[in-house]
Structures are given as C-alpha cells and as structure tokens.
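Step one of this worksheet: look at the structure below.
All protein chains but one are shown at their positions in the complex.
Order of writing sets the labels: A, B, C, D and E. Residues in every chain begin at 1.
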Amino acid sequence: MLKNIKAVIQETVNSITDNCINQDLFLLDENEHIPNRKIIIEIIRDFRRIMFPGFFGDENITLSAPDYFIGNTLNRIYERLLYQVKVALSYKNTENMSGDALNKESQDICTSLIESLPSIQKVLLKDVEAAFKGDPAAKSKEEIIFSYPGLFAIFVYRISHELYKLKVPFIPRIMTEYAHSRTGIDINPGAKIGRYFFIDHGTGVVIGETTVIGNNVKIYQGVTLGALSTRRGQQLSGVKRHPTLENNVTVYSGATILGGNTIIGEEAVIGGNAFITESVPPYTKVIVKSQKLVFSSK
Amino acid sequence: MLKNIKAVIQETVNSITDNCINQDLFLLDENEHIPNRKIIIEIIRDFRRIMFPGFFGDENITLSAPDYFIGNTLNRIYERLLYQVKVALSYKNTENMSGDALNKESQDICTSLIESLPSIQKVLLKDVEAAFKGDPAAKSKEEIIFSYPGLFAIFVYRISHELYKLKVPFIPRIMTEYAHSRTGIDINPGAKIGRYFFIDHGTGVVIGETTVIGNNVKIYQGVTLGALSTRRGQQLSGVKRHPTLENNVTVYSGATILGGNTIIGEEAVIGGNAFITESVPPYTKVIVKSQKLVFSSK
Amino acid sequence: MLKNIKAVIQETVNSITDNCINQDLFLLDENEHIPNRKIIIEIIRDFRRIMFPGFFGDENITLSAPDYFIGNTLNRIYERLLYQVKVALSYKNTENMSGDALNKESQDICTSLIESLPSIQKVLLKDVEAAFKGDPAAKSKEEIIFSYPGLFAIFVYRISHELYKLKVPFIPRIMTEYAHSRTGIDINPGAKIGRYFFIDHGTGVVIGETTVIGNNVKIYQGVTLGALSTRRGQQLSGVKRHPTLENNVTVYSGATILGGNTIIGEEAVIGGNAFITESVPPYTKVIVKSQKLVFSSK
Amino acid sequence: MLKNIKAVIQETVNSITDNCINQDLFLLDENEHIPNRKIIIEIIRDFRRIMFPGFFGDENITLSAPDYFIGNTLNRIYERLLYQVKVALSYKNTENMSGDALNKESQDICTSLIESLPSIQKVLLKDVEAAFKGDPAAKSKEEIIFSYPGLFAIFVYRISHELYKLKVPFIPRIMTEYAHSRTGIDINPGAKIGRYFFIDHGTGVVIGETTVIGNNVKIYQGVTLGALSTRRGQQLSGVKRHPTLENNVTVYSGATILGGNTIIGEEAVIGGNAFITESVPPYTKVIVKSQKLVFSSK
Amino acid sequence: MLKNIKAVIQETVNSITDNCINQDLFLLDENEHIPNRKIIIEIIRDFRRIMFPGFFGDENITLSAPDYFIGNTLNRIYERLLYQVKVALSYKNTENMSGDALNKESQDICTSLIESLPSIQKVLLKDVEAAFKGDPAAKSKEEIIFSYPGLFAIFVYRISHELYKLKVPFIPRIMTEYAHSRTGIDINPGAKIGRYFFIDHGTGVVIGETTVIGNNVKIYQGVTLGALSTRRGQQLSGVKRHPTLENNVTVYSGATILGGNTIIGEEAVIGGNAFITESVPPYTKVIVKSQKLVFSSK
Partner (left out) sequence: MLKNIKAVIQETVNSITDNCINQDLFLLDENEHIPNRKIIIEIIRDFRRIMFPGFFGDENITLSAPDYFIGNTLNRIYERLLYQVKVALSYKNTENMSGDALNKESQDICTSLIESLPSIQKVLLKDVEAAFKGDPAAKSKEEIIFSYPGLFAIFVYRISHELYKLKVPFIPRIMTEYAHSRTGIDINPGAKIGRYFFIDHGTGVVIGETTVIGNNVKIYQGVTLGALSTRRGQQLSGVKRHPTLENNVTVYSGATILGGNTIIGEEAVIGGNAFITESVPPYTKVIVKSQKLVFSSK
C-alpha cells in the first residue's frame, strides 16, 4: 500500500505543478511578491496600541509618560508599512514606475497616513461616545473600547480608508477582511463614513465600497448597505453602486438598502428587515408590516 | 525625505500625547489597571477543560483519574480569576471599597463561581442533548461538543452569567464578546436562559441583556431577541428591554423579536424572518406570508 | 478565607469527577481518542499552501521550482491526516473493524483524497474566476484569493466534502466549522456544490447537509439553504431535507430557502429577505414586496 | 544563474538521498522511531517542578495546597515518559520483545522511577545543604536552587541514573547531555554518587560512566574523573574504567583522576591541576608543586 | 497494571507533599514570591538592546532616530526591574522594611542603575576595543559584539555588578548564571573589574566574588581566579577570598590563581596551567616548566 501512496503523491505533485505552470495566477515570478497578511495584522495591532494606548499599549503606559511608547510604535509602523506598501505598489506595477518613484510614492503614502492619525484618534473618541450613548447595555466607555466588535470594525475601517484614498492596492482590503473575520462586520475600505458612527452587535453588517454615511448614524446587526446586483460585474467597477445615508439615520437589524441612487434622508428610521431600493425622504420612518398567519396549534 | 518623516512622527507623537492627556479615557493613572483580555480568554479555555475534560483536557485524562487534572486546573482558574476580578472591582472603584474589602469581595465572588461549576456542567450536558435531538445533521454528541459553535457560545454564556449575577464589571462582557467573535453569536451575559437550550448554526444571533428564555427553547441563525430601539440610551440601563420566551418556543432563522413586554408563549413557533414587537400567545405559530412578485424573465 | 476556597475546590473537584464518571460522554476510556482539532486546522493550512502555492506557500516558491515544496507538504498532509482518520474511524468503532482493516481503510481514504487534489485545484480556480466576474469591488483575482472569506469557506468545503463522501467521521465537520468560525459561512460538508460558485460577503450563510447546488450559482450574505424544521430530529438523519438550486441561480442577501423538495429552477433570481418553502420555476424572479408604513415624523 | 542552482539542488538531493539509502544509520524504516529529545527536556522540567515546587512550579503553588499540582504533573510525566520509554525499548528491539512485553516493561520502568522520586527529593535537599555549607558566596539556599548549575546537573543526573539502572536506552544520556549543554558539567548517568554532593562552578567537569563517589564529596570546575584512554574502545564497554572517590574527598579545579582501579581514599584532598592515575590513601593531600620559572621582564 | 500506577502516583504525591511540608525551603507561604528568572533574562536582553542598539535593537534603529526606541526600552526595563527588585527585597524581608520603605528602596535602586547606564556603555566600548586589539582572529569589532562570548559575559557582569553594589538579593546572581550557562564564563557579580578587559574563548573561566581586576587585563579560557578552599564555608562570607590582578596582567589558559592575599603585580604574565597561591611581583613572567617523559612508542 505504501508504494501506492508514493506513486499517488508523485502524480499529484506533477499535476499540481502543471496546474500552476499553466495558470499564471498561482505562482509568482521570481522577485514578485505580495503583501504579507500576518505583518499587516500586526500593523493593525500597533495602530490600536497608539490609538487606545491605555487599553492595548504595553503595561508601562501611564498618563505621565506615553511619548516614548507612541514614538517607538510609530517608528515600527512606518518601517513595516513602508515595506508592505512598496510590495503592493510593485506587484504587477501597472504604472511602470521606476524603483525610485516606487520608493518616493511609498514614503509619501506612509507619511501621509501617519499625519492623519491624531485626527483619526479624535474621530474614534467620538465613535466611542456614540456607542456609549446609543447602547443602554454599555456599562462604561472602557467596556466599549475593550470589547465592542462594532468599534473594532470602525477603527480598522478608519485606518484602511486612508490607505484606500491613497490608492494603495491589496492592503486596505486585507485590513477590513481581518476585521470582518473577527467581527462579522464587512465595511469596504472605500465607504465614506461620518462622525459619531455606531454599529450595535454588528454580525452580518455589510457596507459597500461606494456607500456614503453622514454623522450620527446608528446601524444594527445584519444591515446591508449594498448594490443592486447584476451580472455586469467588473464593468461597474468605479460607479457609485451603494446607498447614501444622511445625518442621524437609524437602520434596524436585518434591513437591506440597495443602490447607488438610494438616499436615506436625514433623521430617517429604517425598520428591521426592511428591503429598500428607493430613496426615503428625511424625517421618515419605514416599518415593515409583514402579514402574519397565526394558528392556534393545539 | 527621511528627515521629513522624522518630523512628521515627532508631531504625530505630540498630537497623540495631547489627545491622551486631554482625554482621561485613553490613559490610565499610575496603579490603575484594566482586566487582561488575553488572560480572561485563557481562563475560559481552562473552564472548558474541566467542563468537558475528555475533549479539551490534556491527553492524559481518562475515566480512571481525572481528579488531579481537575483540581490543578481549578486552582489555576481561581488564582488568575481572583486577580482579574480584583482589578475589575478596583477600576474606578465606584463604591470606594478598602483594599481588604476588595480582597474579600473578590474571594467571595470566585469561591461562589467555583461552587456553581458542577451544576453548570450538568446543565451543559442537557444543552448537548438538546442539540443532538434537535439537529438531524449531528452525527454524535461528541461532534456537538467538539465543533458546534452554538454550544460554545452557550457554555461561555453560562459561565459569564454567574459573574454577571455577582456584579463583576467588564469580565462577563469580555467573555461573551470572545464567544461572539468566534461564533457570530452575541449573548449578553445578563440574559436568563433555561435548560435544554439549542442554537443551530448561530451566526448573527443576538440575545439582549434582559432577555428571559425558558426551558427547551430552540433558535436558529440570525435571530434577534432585542430592544425596541430609541435614542434614550443610557437612561434605559437596568429596565427590562428585551423579550421573554416561554418553554418549548422555537424561533426560525432571521426572526426579530423586540421589546421588554413582548412574551412569546409556551410552545409557540416563530417563522423565519418574522418581525415581532408584540406578545404571541402560547401554542401559536407565526408565519410571515410575504407577497412575492414572480416574473417569467425569459 | 483561604481554607474555605480549598474546601470549595475539593468539593467541586469531587462533584465534577462524579459528573464525569456518571456520564460516559465526558471522559474517554483509556486508549480511546478523538481527532485533534488543532492538527486538523494545520492540515487545512497545508492544503491551502498547495492549492494556492504562490499565496500561502513558503516564500521560496516561485514558478520555476514548486515541486519539492508541494511534495514535502503532501507527505506531511498524508502522514498527519492518516493518523487523524485512524483515530476518527477507531472511535466507538461501530463497525468493529480489526486494526489492520482500520489501517487499510485509513490509507485508502487518504490516498483517495490526495488523488482528487489536482481536480479540486482546477475547480477552485473557477471559483476565483466567478468571484472576480461577480464582484465589481474586486480589484484583482489575487485580492480574492488573499482576502475573500467566501473563497476560503468554499475551499475548505471542497476538501471536507471529499472526506464526507469517504464517510470519515468528525473530521469534515471540524474542518467546515473552522471555516464557519473564521468567515461566518456555514457550509455542511455533505452539500453538493457545482462549479463557478460565488458567495459574496458571506456572513450568516448556511448551506445544509443535503443541499444540491448547480454551476454558476451566486449567493449573498445571510442566505439560508435550510431544512423545514420539525422536532423529529435524528429520525430525519439521511433524508434530503435541504433545497436544490439549479444552474445560474442568484440568491440575494437574507433570503431563506427551505425544504428537501424545494427546487429553484435554472436562471432563477431570489430577492433579498425572501422566504421560500416551495419550488420556483426556471427563469423566474422572486421579489419580496413588503408593505411599508411611512410616516413623516416631524 | 538560477537554472544552475536548480540543477545543483537536484543533484545534491540525489546524492544525499543515495548517501542515506546506502547508510542504514541515517534513515529509519517505517514505524521505527527514536525518542524525542524535545519531549525529554520537557519531562525534565516537569521533574524539576515537583522536586522544587516552590521554585519552578506554577505560581499557584503554596505551602497549603500542592497536591493537585504535583499529582497532575506526575500524571503528565508518567504518560509522556511511558511513550518515550516504549520508543526507546522498541528501537532495534534487540531482545525481540513482543508488543505486550514492551508495554509491560515500559510500565514497570516508569512506575519504578516514580516510586523513587520522594527519596530522590530528600537526597537533593541534602545536595542543596552541601552547596550552602561549601560555598561562602552562596547568599541563601534559595539562590542555590535557583541559579547554581552544579545543583541542576546533579538533579538531572539523579533522575537519569534511575533510568540507567532500569536499563533504558538513549533517554538517560539525552537527559545528562541536556544538563551538560546548559552547565558544562558532564555526568554520565551510569556514575554512582553518594549524598551531600557539591560541584562548585562546574564548567568542564567530567564524571565517567563507572565512577563511584561516596558521601560528602566536593569537586570544582574542570575536574575530570575519567578513564585511562586506549584505542580499545568498545571492547571496554561494561568494564570499570573510572575512579572511586571515598567519603569526604575534595578535588580542586582542573584536577584529573583516571582509571578504574584508582581509589581516592576517605578525606583525601586533591589539589588543583593534579593528574592522578594511581590510588591515593585516605587522609592524604596531593598538591602539585609545579616548577616555575620567574623572569623579571623589564 | 493501570491501577498499580494510580496507587503509586497517589503515594508519591503524598510523600512529596510531606517532604514539602516538613521542609520550609521547598514551598513558599502565600504571598511570598521569588524573582522570576525568565523575566530577568528578558531584562538582560533589553539592556543589550540599548547598550548595542545597532546590533540587538529592532530593525528600525538607525543612526538618525534611536531615541524613541531607547526611551521605550528603558521604560520597560524600569517597570519590570522595579517589580523584580521589590520581590527580591520582600523575600524573607530580613530588615523588616515597611511596604513603603520597600517601594522607595526599589525605586532608588532602579533609578540608580538606569543613571549608570551611559557610563557602562562607554566602558563596554572599551572592552570591545580590547578584544579587537587582543585577538588576531577577530575580523572586525562588529564580529566581537555579535558573537564573542567573552564580551557577552562581561556585559552581563557590568550590569549585575551595579545591582550587587546596590545590595539587591538573588537578581545579580541569576543574571551572571545566565551568562555562565550561555558562555561557560562564571563571573561573580561581586568582582571588581577595570576597563579594557578581555576574555578570549572563555569556557571554564571562574572569577570569584572578591576578585579585584585592574585595567587592560587579558585572560584566556579555563582561568580560575578563586579562593583557597576550606571547609569553613559560610563563616568566610564577606572576607576577601579571591586574588587581585593589577593593570596590564595577562593570564593564559588553564591557570589557577587562588587566595585573597594573592596579588598579581602590574604587567605580570601568568603562563598556561600555572597554579598560583602566592603573590607575583610586577613585570614578572611565571611559566610552568613541567617535566615531560617522552618515549619513542614504536
């Protein structure tokens, strides 16, 4: 029997090798690389350490002396991210940039991201406040920072959105899919999201690439802000395909809002399990009134 | 260019440090600590080792000699949990307890939790049985213990609920959010849940803080047992905001049941995607009869 | 106080030990083992390394020399899986096979699985293509392989389905529940799924054990392909309880399709949040037209 | 160039494979195994945890409740050692034992070793005392247990010597070579060593297989208790080739004592760098009086 | 058989527990701790990172921006060392210090050590230079920093000596025994060693607690600077028992120099394997002229 398995392994190796050679997707040319998912996740953790230093920083961070810690972490983020961005820009290198241009571009991108961190941090503080005000079950702001998946997904989104705006390939999506995997909340890095944003529970939330969300919006688990699907696929790349939610909108669990021209007006409230493909005016509540058949079963 | 990034990092460090100093949330005072999420997850794993010793214990656990293993694991749980509970009680220390009072309180809490473990284990066995009876796809009870996310979420809930009842801050929620992250099932530690409880598939299930669930209840993926949302937020803290499910209720996938006064009576069956905000009498089936528009598209 | 906790631990150890002895589920007899979940997850990672060697293989895999890497990885998979399969077949050993028969059976199973890998790899390439064509937000096929949870869940399913067909206990389900935990997508290893299959976003998708899916099918997050539930439980084991989707069907987010006799015909489109328990003819669109009550709230 | 290295690797693989096939030493037959060095080192650590529980045990070991910890560790030692002993006895299996005989023999060996632990522990306590009395630089007995390499080497020797007496192949030597690597002290597991033994500093100490050492002996770094070397090699296997040191002997640094008939009598003192190949009577001091040539160099 | 081993384990647990209870050395009282060897080794690594930042620091340390890295590492060293020093001072607490006094003392010690680091760093640079000048086999100073065991042992000694001077129990010896284990060089933290010190190869070197070494001294492997041994043991604690080496002394391999009153004068050279128990005047060479018996063996 053992001989048998040896022959099977030999043949399988050959077939898989053939598959790989015939399919340029599977194997990289020498010197071609792709960004390292594991390193990118470590970078996210470092971002979290400096965004919420008292919570995820090292134990020696106290109010009186955070600067060495923050500076050292920022240095590490810069160096690692710089390398990953270079790799991402180099892959396929569709714009045929020179090595020097790639270096310069990567440095500009990382510098720009780092410059934006203090304001991202302020925005995240507002998101924490929104969660605390919005959820009676929240015992404290600390609990939100510590354990709320919604806040984690928003934090990752806010970082990755900067990289998306800077047109970095691969990395923003790797970041948000990491958050998706941990929280069940799938926010495309391309979405534009305002301040005081709160996602409660969050499992199953999908926020599409061209979604626009105003300030003070609150959404629940299972909400889809998606595209009207078609089979036109890649032809729609770049077109606004996902809805707009104006300020102070609330969307309850399981509601689905689709389409690039669909605008949910200011202060509107979308009820649970609603299915919306057309705009909703401001100051409006939409409630699903499903027919129910009730039997006495006994 | 390098100089540039150095300057940017310097400024960013300063801004983030300012943010932190102006915002007492982000940085802790010296000697102030928060519970350690990683340790709490390890404590959960230890609980699982003694609740299901043949499955998650060490390899040397056989029917004939489990006591040293269980005793050693309990000792470790006690010591680690005691420290985390002290930290949690000390943080902000709103009741201004003395150090000795904090110690005594923490010891009482941990002793009490440990005393409750044998009966929790018996209840978990009943949950396994409920899953086996309820799911034709289950090949064995072993498979359920080993791989069913619903059982894992219920196990974590049953432990964390004890700590919730003992009024421990932070830790119960860290525990259930860990289960939420792994399973997509979000059971608030405050919920009251009876025996023979079964959650099938489970992704997207939300069970709110003041939910009450009887015995022999079965719910599917995407079910929300939630609050009628308002913007009153923290003012509602403590009020019963989530529904009650009496014995033998079944709730199918995607159903949403909201409100603190909503009671789903004994033996009632709530159909998939139903949206319920009012009580349902016992022995009743609620089925969503959605209108469908069917086109021949060719 | 300390004495107290010592006594409590002692009693708790005794009670848990009693629970274990009275309940043959919890403790294994000597020489009885169950498959090792951690090793099975490592085996999945090895499978991924050889299915997508440029992406998850070691850094030294280039187009020019993948064979040693693939061969070595296959050897490792074979050896580890062989052991786990033996353990799984031995547990309870309901067919009372001899040691030699168990060995032979395990070797046949693993050889058979390895032989099927090249064609599984080809099918996965088609799944990548389906995702690229189906999602305007996909920037490249590489991004899909790298970060799309749907593809990961399908990859794990396609491996585990082979083991399911070979009647291996425990292991297929451990595999798919691992994917479920990471992606929120729960595909039972028993389902039969055709080529060019695409799951977008995916959180909350449930595909039951006896589901049959044709080629070129596309489904979105929160879709359930489930059973009409009853309390008959284990009596239904083996019966076809889940729906059939013919070629080119599309199912939008949150739709629920239930029942073993429910057939969704070729090219049919099932709208978001639809609840389907009866067959839908080919070339048909089903759209939920929910009544909405819209108030001007101001 | 790359092609070149590919060819070179190919040829190298072939040559090494040929070497291996022509040399039965290098590759094992299927189902032939050798003990696992890493596991054996972990077993040594476990032994140390129960020999010195307050120092190397878990943090939760206090005077009041060590038994669960010790019992659990002993269970783990037993199970792991049993497996390694079986592997060691099975390799080459020169006595052609049946599987059952191998099992029985392994169980007897491990049981016997475990029975001897309490008395080994008492002996180790005496070794600690000897070190404390013998070294003015020792600040406390705790420091000796914690950081003295001599005690560590003696501890490992005392365990491995039991296995040597039980005729276990491989494992005793793997244990003492681990201590050798960490301390520079090479005590062959076959040596017979009495109570209150102290090795100071220790680097370079060699104690040969058939050495006999009485009680209350003290030796310093660089001492060799060795064989009179010949080129007769394996023919001398089993013969007493190393010296005997009677009670209360002291041997200073760098001294070399050789030969199986060499007896260092009671209370004798061997000076630094002495080279001894003949017996020394009791109550005798041997001092090297080396001639020195002293020049004024300026 | 199994029952048997169970009984044996039970009895062994009881005996070991009895040993422990009868021997106050082995088990600690509750709330009594001993310093953590693993943490102390990590602290040594951190010291090395800031003493030689280009070599053992993180990859992102370049000439242009080392300060955040150094500051963050110092913070971490301070916090961890503070805790270990407190533990060390508290153990047995022979001076009966109050909690506050212990805190203050620990802070003073750590502050003092940190203040001394820049000058230790300068001294280490001189040691590197001495090694480079002294060893023709050294290809570069970088090679010395990177791979010379002598430099590592001296570095650990120079740190631990500061703590020794500050009268910290346990920790200095744990540090130097760590270096001893890695290099075979055993320098007692109490020794006083001048500048430009070089140990070549180093295995087997022993430098006793009350040794005094001047500047520009060079010693080789196997050199002992030890005490004239007696059986008076602890009575000699504190007395100068080890030799003094004045400036520019060289001691070749295997030489042994013993005694507290033994002074090796300036510029003296001690030949290999010399055994010295009396002072040697300055500018003197001591060479061992051993008689050799040479036979023609053929």
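Couple of notes before you dig in:
As a convention for this text, a contact is a pair of C-beta atoms (placed from the backbone, for glycine too) under 8 Å apart; a residue touches a chain by one contact, two chains touch by 3 or more.
These figures come from a predicted structure and were not determined experimentally.
Checked against the full complex, the one of D:Pro118, D:Gly190, D:Gly214 or D:Pro243 touching the unshown chain is D:Gly190.
Among D:Ser119, D:Ser181 or D:Asn261, only D:Ser181 touches the chain left out of the display.
The chain that is not drawn here is touched, among residues D:Pro136, D:Gly150, D:Gly204 or D:Pro243, by D:Gly204.
Looking at chain E, the residues touching the absent chain are 50, 52-55, 61-64, 66-67, 70-71, 74-75, 78, 104, 107, 110-111, 114-115, 117-118, 121-122, 125, 128, 132-143, 145-149, 182-184, 201, 203-204, 218, 220-222, 250, 252-254, 271-273, 288, 290-298.
Although one chain is not drawn, its touching partners on chain C can still be listed: residues 58-60, 65, 67-69, 71-76, 78-79. For chain D, the list of residues touching the undisplayed chain reads 1, 4-5, 8-21, 23-30, 34, 37, 91-92, 169-170, 173-174, 177, 180-181, 184, 186, 188, 190, 203-204, 206, 208-209, 222, 224, 226-227, 229, 231-239, 241, 254, 256, 258, 267, 269, 273-275, 280-281, 283-291.
FYI, only the chains that are shown with their structure count from here on.
Common neighbours of chain C and chain D, listed by label, are B. Relative to the C-alpha centre of chain A, the farthest chain centre belongs to D.
In this assembly, E is the chain whose CA centroid lies farthest from the centroid of chain C.
Centre-to-centre, using mean CA coordinates, chain D is 24 Å away from chain E.
Look at where the CA atoms of chain A average out and do the same for chain E: the two points lie 52 Å apart. Residue positions of chain E with contacts to 2 or more other chains are 2, 9, 13, 30, 65, 68.
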